[in-house]
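Below you will find the structure I want to go over with you.
Part of the complex only, each chain left as placed.
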Amino acid sequence: MNETSYKLAERLVPTTYLHQASESRTAREKLIRILMEQHKCPEEGWDDASIELFLNDLALMDSNNFPHNCGVGEREARIYSGLVSKRHYRLGHGIGRSGDIAEVQPKAAGSSLMNKLTNCMVLDLIRATGVRKTAACLVVPLATGMSMVLCLLTVRQQRPGAKYVIWPRIDQKSCFKAIITAGFEPVVIENCLDGDELRTDVAEIDRQITALKPESIAAVMTTTSCFAPRGIDKLEDVARLCSRYGVPHIINNAYGVQSTKCMHHIQEAARVGRVDAFVQSTDKNFMVPVGGAVIAGFDSAFIQQVGKMYPGRASGSPVVDLFITLLSMGIRGHKKLLEDRKALKSLLTQRMEGVAEKYGLRVLNTKNNPISIAMTLPENMNIPLTELGSRLFLRGVSGTRVIRTSDDKMIAGTRFIGWGSHSKSYPYAYLTAAASIGMTEEDVDLFIQRLDKCLEKFTGTKNTKETYGSENDV
Amino acid sequence: MNETSYKLAERLVPTTYLHQASESRTAREKLIRILMEQHKCPEEGWDDASIELFLNDLALMDSNNFPHNCGVGEREARIYSGLVSKRHYRLGHGIGRSGDIAEVQPKAAGSSLMNKLTNCMVLDLIRATGVRKTAACLVVPLATGMSMVLCLLTVRQQRPGAKYVIWPRIDQKSCFKAIITAGFEPVVIENCLDGDELRTDVAEIDRQITALKPESIAAVMTTTSCFAPRGIDKLEDVARLCSRYGVPHIINNAYGVQSTKCMHHIQEAARVGRVDAFVQSTDKNFMVPVGGAVIAGFDSAFIQQVGKMYPGRASGSPVVDLFITLLSMGIRGHKKLLEDRKALKSLLTQRMEGVAEKYGLRVLNTKNNPISIAMTLPENMNIPLTELGSRLFLRGVSGTRVIRTSDDKMIAGTRFIGWGSHSKSYPYAYLTAAASIGMTEEDVDLFIQRLDKCLEKFTGTKNTKETYGSENDV
Amino acid sequence: MNETSYKLAERLVPTTYLHQASESRTAREKLIRILMEQHKCPEEGWDDASIELFLNDLALMDSNNFPHNCGVGEREARIYSGLVSKRHYRLGHGIGRSGDIAEVQPKAAGSSLMNKLTNCMVLDLIRATGVRKTAACLVVPLATGMSMVLCLLTVRQQRPGAKYVIWPRIDQKSCFKAIITAGFEPVVIENCLDGDELRTDVAEIDRQITALKPESIAAVMTTTSCFAPRGIDKLEDVARLCSRYGVPHIINNAYGVQSTKCMHHIQEAARVGRVDAFVQSTDKNFMVPVGGAVIAGFDSAFIQQVGKMYPGRASGSPVVDLFITLLSMGIRGHKKLLEDRKALKSLLTQRMEGVAEKYGLRVLNTKNNPISIAMTLPENMNIPLTELGSRLFLRGVSGTRVIRTSDDKMIAGTRFIGWGSHSKSYPYAYLTAAASIGMTEEDVDLFIQRLDKCLEKFTGTKNTKETYGSENDV
């Protein structure tokens, strides 16, 4: 309803009643205007009604929703199923154009606008969370692994002679595979043991760059967020090396936006040395379904280059999710989630220490890992440790990992000794748990209860009869 | 409601009334059972109620929807916004695992099942549409361009020495850029003029393979669906060459599933020669929002390889769209859409011939293009041809292209003379229109009316005054 | 998005692309403006996107959706469940005020506006469908029966001495019960047999009015739409009597809006005599869920009186349904539905005649019933006729009625001989079927097939063995 219609409404509803409605409408329009003016994530989250109204407004700006459109092209965003149309708020054109995923689409002004605004809001949030120097970012409908591939393929264009990616070991398949998929050869840098913690072997990276020659190195790929007892990589030291040797540096910040510590180190690394891009998952950091990532960097030109590297259009669905979520959350809501998470990390650590003590175990000292916690495990001659993991899983505990340190694995021709532990020879078997964004105190309580129960049975503190009983229980 | 609950319902509602409800429920469960048994797209489409019920059922199989789940991992599919959760039917885990996009997820049995079933249904449909020999397919949350990249990156692993991709010219940016993004050097094969039509220069492909050596060729990349006056590539001839030289052959079948002709040629090519993969967009062929593609092939191992090449998880959203749409459409619904499209292609051609005649123009004779139609354009000394395109666009006609044949364009270091026309020297300026899936007779009517009106003004059949008037009109 | 925001959008999306979006927006705003100006059902239906956008707009005009509202009353339209809020488009205040169901609510300008507009659109549609003289109407969240009660209670205020309601018999419980509920004594007028058809005994009505004295008569209550072989009441004759004696006349037009014949007779009756109100169901005439009715009349004052008779607020849900449906349908869509229905009535009659002939039966000649069709039934010594009805029901035929003419029923102290047949002594047993709005040709086909099959088994045309087999079949 525009002004004229409001005026006409007075013939049916008294002006005084309409007055407030009109004020309320103005207040909502102001929200939109401020967003359009400032291109920032709102300080206070919007209510769902305002968000949906805005989305509907945007959808009506796309050609497939024009009342008198007639489409004679090969792609007209016609949607067969009403269910599908509805769940996409009638947005059908996706994002990007054939040449560039960040470009606007002539047929889809609304989708394009949403895409731009989302990128702006994410940039604002990343800056607010600690990486103040961030120059640009790009939300892509790819998860972290494929986003790393895209960054590496972009690097390839600029360094046609490069063959290697230097990679401080982290035992998570997709980042390693990203190197392979992009057509490079990984140079695995084993981690050093520092107390209980596994840290970056900076000297070895230096040695490898020198040995292989900087020009043959496509990039060094470091990692922030990871499972304990590995710590965040020594980003600043690596950034200095990359700067010195002129080698690109790409940071896998998969779920690091939720930790101000990770963000702080990225900011510092960019200050003292070279960081070309840092990549983060949208689902792990912003509580949306799997499927998007944010590629951010300190040089707009590089991020633009990444956008241009993506051939053709792409799904707008992860952008819609993020758009809704950031508007709903607001800067304040996001901050609150981060604070809550931090507090739960402390609580979880403390509660795990309680359980550990009960069974003569201990929580590993990993002060450089702000999210994940590892606890040593008991031995039981008769039952393999993996059984403990399954039991937790079957009791509805998801996300723990039981690591035996004795597994080996071949991935794309590379052999990883001690797979899962980020190390060839980590001294203890352990279990990890993480305090990630959106966790609740109830999650901690339930986990500790179930962990205690499982350990009790596993260590046989209870008599045999009850252990038998446990089988049914599982 | 299970049997027990149905039984209990008899205490509130007479058995006789429940009888039919129960039969209806059985009928719906049978639909699901048959799908689970046969792994085929249903012959008759399902109603929305059944589809949503099934989706809800599947969602409840994922850990994030377990009533007593406690999540202590770094990715627990917690969804912040209710709007987002709703639009994904509470599915949050996406598809795939770190190692393989086709793999099932332990935490997400429901999402995994949906993904598998969707792949099965698409395979069934592709076979039913004419490529009966198809061995496997993979629905990926990437549009066509990026899917081509994925195929090429897979090929790279198998042919480490390969440097070139041979590519019969088609003036559409994203497929060309896919070659660049994948890190290969494109070898552009200019098309031959055959009557009005542009066709594959098979002899030149042969020459290039020989000259560059087969082992240095990553693949030949052909195209089926394209804008007239280019025709579908001579797939069978190219397939024979690829077979003879042992060179991979990848077909860009972007919107070809909607044409039995395209599908027939792919089937034939695979019968007489080599086809490694053919790639099609989900939005253009199945009327879903942009964002997915189907990578299909005649050797399951290759398709599996492609799946393994994708590092990490990915958005499940395009799969959800396809899942809903195929269940809703059924084989019969899809067939109907194809028949309607074919009939509209005839109608559109005929109507365009009518307009052409009126203005002394003609529809180009392009019998090898089953979807797109090209019509020559008049000349007007005072107004550039592009203006004609804008006018159509401003009148709500989307999807036409006005081609002047005089444009040049540099893309990633390659210069394309006559950009847009698939040729260095196409003899006529022209305009294209396509009869694509989901088009209606009303679209044809509106287009013809508006085209007529625009041509009338453009050719000045009407007097000057009225032409002036047209400005306001736009 | 208002003008300012559109202007600001140009910083992110090129003006040319926004141009069309803006035109499209203007087109939609024009739809709303015209509705607000003319207060008429749109000629062409709106698309769902426009409807939802408008509904969201309206919802934001209600106080419960004001961003900074603080509620300290006893009724603040707070909605507990997000599911419930969503399904009501966040409208919570219902319609009406304590004094009058048609009054606007200070807290709910949006809901009030929607209510007013709906009433206007329905009035327009009723006029367009044939009752051109209609002065006012009121959509109430009551089904037909309770709406009749409301009318009768209104009449009671004006005729405190009245005790009786004269009612030409129609065997449908709720209209009879409405008389009782309203506290009146029904005077049942048996129908006359005219050929196969049952028609109003106008002379007997005249006699009763005279005998009981006009001032003791609250109203005569006639019926249009009913099951054959009863025809529409002789509205004009009754209206003349009511006019002559000064007795109110209320017409139960339950599902008569779908028939121009019913509407025509109402218009004529009002022209030649007295009609105080005619009442129609929203579900049966406009294809919405059960729950609303339209009370219409030729004197605005009476309709206003009815609105004031309703004490307190009421559910806005039936109004929302009608609002959406009328906007979606448009005058043209409604007309189309009526034409289709009329054509299907002919088809259904013809097909039933076909079946009748096959079994030596006949379709009753009831030319004054434009919706329902009756067909005589065979006799079978061994199986009661009701069994035939059950069989049809169990085969998924809903809505047929098998009438034996031999049932008796006591309702609220009145004994109805031949209950179900509108007559004490209808000569044949029969089955009815109706061609009502929204029916499809497929419905007719399925019905005829199943009717044929059931009759075949019932009449034993087939041999015994197969008849036995039929038990399983059911």
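Observations on the structure shown:
In this document, chain identifiers A, B and C correspond to the written order of the chains, with residue numbering beginning at 1 in each.
Everything that follows uses one rule, which is that a contact is a pair of C-beta atoms (placed from the backbone, for glycine too) under 8 Å apart; a residue touches a chain by one contact, two chains touch by 3 or more.
None of these values were measured; they are calculated from a predicted model.
Total copies of the shared sequence across the full complex, per this structure file: 4, with 3 shown.
The definition used in the following text is that only the chains that are shown with their structure count from here on.
In a homomeric contact, the two copies may use the same or different surfaces; for chain A and chain C, over half of the interface residue numbers are shared, pointing to the same surface. When chain pairs are compared by contacting C-beta pairs, A-B ranks highest.
Seen from the C-alpha centroid of chain C, the farthest chain centroid is that of A. Here the CA centre of chain A is 29 Å from the CA centre of chain B. Here the spacing of chain B and chain C, counted between their Cα centres, is 47 Å. One finds 55 Å separating the Cα centroids of chain A and chain C.
Touching of two or more other chains is recorded for residues 20 of chain C.
Per the touch definition, chain A reaches chain C in the complex via residues 1-2, 4-5, 8-9, 11-14, 16-18, 20-21, 24-25, 27-29, 32-33, 36-37, 39, 47, 49-50, 52-54, 56-57, 59-63, 65-68, 90, 104-106, 109-110, 112-113, 116-117. Against chain C, the residues of chain B that register as touching in their complex are 19-20, 82, 393-394, 396. If you check the complex, the residues on chain A that touch chain B are 48, 51-52, 63, 66, 68-84, 87-89, 91-95, 98-99, 106-107, 141-146, 148-149, 153, 156-157, 172-175, 177-178, 180-183, 225, 227, 254-255, 281, 283-284, 286-292, 309-318, 320-321, 324-325, 328-329, 348, 371-372, 393, 396-401, 411, 433-439, 442-444, 446-447, 450.
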